[in-house]
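Submitted below is the structure of interest, expressed as structure tokens.
One protein chain omitted, others in place.
As written, the chains take the letters A and B, and residue 1 is the first residue of each chain.
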Amino acid sequence: MRLKRFYISASPLCAPVRPLVTLTTDFGLTDAYVAAMKGAMLQVEPALNMVDVTHQVEPQDIMGAAFVLRQVIPAYPEGTVHLAVVDPGVGSARLPIAARFGGHFFVGPDNGLLSLLLEGAEPEQVVVLDKPAFWRSEQPARTFNGRDLFGPVAAHLASGKTLEEVGTPTEKFQQLHWAHPLSDDEGVQGFVVHIDRFGNCVTNISREVLEKNPRSLHAKCYVGSTIVEGVRKTYTEVPQGEPLAILGSSNHLEVGVNGGDAATLLTIHKGSPVSLVYGDE
Amino acid sequence: MRLKRFYISASPLCAPVRPLVTLTTDFGLTDAYVAAMKGAMLQVEPALNMVDVTHQVEPQDIMGAAFVLRQVIPAYPEGTVHLAVVDPGVGSARLPIAARFGGHFFVGPDNGLLSLLLEGAEPEQVVVLDKPAFWRSEQPARTFNGRDLFGPVAAHLASGKTLEEVGTPTEKFQQLHWAHPLSDDEGVQGFVVHIDRFGNCVTNISREVLEKNPRSLHAKCYVGSTIVEGVRKTYTEVPQGEPLAILGSSNHLEVGVNGGDAATLLTIHKGSPVSLVYGDE
Partner (left out) sequence: MRLKRFYISASPLCAPVRPLVTLTTDFGLTDAYVAAMKGAMLQVEPALNMVDVTHQVEPQDIMGAAFVLRQVIPAYPEGTVHLAVVDPGVGSARLPIAARFGGHFFVGPDNGLLSLLLEGAEPEQVVVLDKPAFWRSEQPARTFNGRDLFGPVAAHLASGKTLEEVGTPTEKFQQLHWAHPLSDDEGVQGFVVHIDRFGNCVTNISREVLEKNPRSLHAKCYVGSTIVEGVRKTYTEVPQGEPLAILGSSNHLEVGVNGGDAATLLTIHKGSPVSLVYGDE
């Protein structure tokens, strides 16, 4: 007999560990979409624990969704199901898929988002979701697969179904790639990939890129209307209102202002170029 | 002995099915109101599972709240309690009510919202909430019945109390009606009732209206700055950037743009007229 995953708990007395699903969509917070999807999921697994990552991904911004979800996954326990529905191709021939990688599960349309989460790594398994028995209805609404297909399958996986049960193994899935920064002897050329709620400007220059060339930790950083020098460890290393570069919590170089909104104050936008220029030493 | 509803579970080992309440309000997400109401509910029933539908209904927009909640209910299991607090009359003589219909429960002020959910059907039971023993305090704050009255009653219903226990049966409750489209031999005249997060424009022309006259599936649809022909099945049937009419996930005609924001691109507003005109065949 196969026990459902959430009975296997470290607690001595029967406190159940509820099956865990995170939700990332562009559905917004004013329409019926998120709650309808959650209802369909609770019909499958009433004990489900659903954690919203964000529903405010820019409409149909697959990279934006992947950018946020990629930072979230490492904070979650193995076995978590990550449901990500940003689905410009809903109703078309794009396939619904699910996957396992690093002990986590992914469910969503085959739109390239999975490959962005993997960053070049191989998934442990990918399946095409072709078993309507695990859907809300055999004929999902052609404009709302989140409620009728992806949500229910995510709930089934969270409550212990296997990938083989809910789909058919495949080798193929859409490939998208993060734009990596360019490096040479004189510096690193990247760009701003995300402006957060505080106006901090997250770049595509990763910790690895910085650590490969220690000179980058003391480089001049040209971005927006400012030039800052060196990579700081905390915002408070510079006076209030002053700009700085810092290695952010997502392990990428960020440009911020201590106590201020860097994007506004320094005229930085998503897509703005960021140049690290090494000095003559 | 009456067992609480959430002990009755299909699971073999004691995983409790938590009592389920959905929440629809105009309280917003920046004030203390939603969390205060949830605290009052958890005081009644600590195992409560609360799912937010939306708290961003336009202030005091009863029809807007009903429009969203009406789409959500079919995705939820029987026995779910739907708490809907949009309450322009708070503190006045308007009565607090609860009801059962189609196996679901409704709790909220008697402002017409219940009748909009029913769409002409008879509820199984309606009660006036006149038993302060089930409220947070005998004297609810005159400006915040959500925390002091509606929330606690919803939690009591979810955890197994009956309508008769928490209130007194009544026959009367406020009646509001959806504005239905006009149909004749030449076409259908409706309007836009909701613009969703993607800019899709949902009309009041339902699947039933369309199916009653098959010619409407090939009609010309005049709306905003465009004319589209025929009802599509998926967005991707037209090229990127092109407008289309489609039967949406809420079973009403919607006007969208493949990959774009129809409301902005086609100058369509909530309330904009939508005309389906049959051709000469």
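In this text, contacts are C-beta pairs under 8 Å (C-beta built on N, C-alpha and C of every residue); 3 or more make two chains touch, one makes a residue touch a chain.
Being a predicted model, the structure only gives us computed values, none of them experimental.
Only one residue in the set A:P132, A:P169 or A:G259 touches the chain that does not appear here, and it is A:G259.
Touching the missing chain, out of A:V51, A:A121, A:A179 or A:I227, is residue A:V51.
When the full complex is taken into account, the listed residue touching the unshown chain is B:F144, out of B:F67, B:F144, B:F191 or B:Y235. Interface note: of A:A75, A:A93 or A:A133, the residue touching the hidden chain in the full complex is A:A75.
Although one chain is not shown, part of subunit B still touches it, namely residues 3-4, 6-7, 14, 16, 26-40, 42-43, 46-47, 59-60, 88-92, 136, 141-144, 147.
Where subunit A meets the chain that is not shown, the touching residues are 9, 11, 13-18, 20, 22, 29, 49, 51-57, 68-69, 71-72, 75-77, 80, 194, 196-199, 233-236, 246, 248-250, 254, 259, 261.
In the analysis below, only the chains that are shown with their structure count from here on.
Mean C-alpha positions place subunit A and subunit B at a centre distance of 30 Å.
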